[in-house]
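All protein chains but one are shown in place.
Naming follows writing order (A and B), and every chain is counted from residue 1.
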Amino acid sequence: MLSKMVRTVANQLIVFIVIFGLYVIAHGQVTPGGGFQGGAVIVSGVVMLLVAFNARELKKSLRESRLSIMESTGALIFAALAFAGIATAFFYNLLVGTPIFGHVPPTGANPGDIWTGGVVPLMNLAVGIKVVAGLSAVVLAMALFSSGEEVEE
Amino acid sequence: MMEQVPLNFPFLAAALLVGIAFFIVIFKRNLIKLIMGIAMMASGVNLFLVALGYRAGGNAPIYTDVPPGPMVFPVPQALTLTSIVISVAVLALMLTMVIRIYRHTGSLDSEKSRRMKG
Partner (left out) sequence: MRKVVGLIAFLVLLGFLVWGVLLIHPFGYPSPAYMDDYIIENAQEETGNNNVVASVVFDYRGFDTLGEATILFTAVTGVLLVLRTLKRKEEDS
């Protein structure tokens, strides 16, 4: 556990890091970015909290049973979206043209529109949840094993 | 063949990265340095993949406010994304094995943990 100044600054900075990571995930179809990149940004914020606080203090907030439920949910949503258009083909983009995320942008250079893309923004969200939960569980397990001994379940 | 040898620098840098990482993997005995050498080899291969698809004077393949001109190839960039995630997964597994070896034998030397005994 580091000094009181480091703990206070880390508590204030984690809000901005999570908001920036969610921005990178949500604008995956307009700007460079996407699911994997935004998930890595949020995991680096969790690592900053792990350095400032003790690993045993962080274990009371991020329980490992909840993290594994989040990761399985992300993987199941990704597989369900892949099977949704099985009538035509596997991984068929069936939301182009419908009012949910279905605008077709004009060809050539244009200022971006968020409500485009079809199935791709929903897949970005699923992959982002999966990456955040998985890598946070790995980093937490390594820190707990090196300091204490009480990783149950 | 010798009248025009192209001096393409990004490919040369990727080849040098892979070569230096190979030297580290052969000659060093500390386990943490071996893992750093493998990560450097992965970085060299990813740089080579991205540099293969460049067109002279090209822009990024994104249509939001793009200046006029040709675009670079998008398929090698997609393959590099997958390769980076796979190398992260393999490195995490290697680091947990090193943690277990250190807890069991008490030293980080690769010569002391060669014999397979219980």
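We adopt the following convention: contacts are C-beta pairs under 8 Å (C-beta built on N, C-alpha and C of every residue); 3 or more make two chains touch, one makes a residue touch a chain.
Quick caveat, the model's predicted, so the values are computed rather than measured.
**Q** Even though one chain is hidden, which residues of chain B still touch it in the full complex?
**A** Considering the whole complex, chain B reaches the absent chain at 5-12, 14-16, 18-19, 22-23, 26-27, 51-56, 61-64, 71, 73-75, 77-79, 81-82, 85-86, 89-90, 92-93, 96-97, 99-100.
**Q** Across the whole complex, list the residues on chain A that are touched by the chain not included here.
**A** Answer for chain A: residues 28-32, 34, 64, 71, 75, 78-79, 82, 90-91, 93, 96, 102-105, 107, 110, 112-113, 116-120, 123-124, 127, 130-131, 134-135, 137-138, 141-142, 144-145, 149-152 touch the chain left out.
FYI, only the chains that are shown with their structure count from here on.
**Q** For chain A versus chain B, what separation do you get between their C-alpha means, in angstrom?
**A** 24
**Q** For the complex, which residues does chain B have touching chain A?
**A** For this pair, the touching residues of chain B are 60, 62-68, 81, 85, 88, 92, 95-96, 99.
**Q** Once bound in the complex, which stretches of chain A touch chain B?
**A** Residues of chain A touching chain B: 30-32, 36, 105, 108-112, 135, 138, 142, 145-146.
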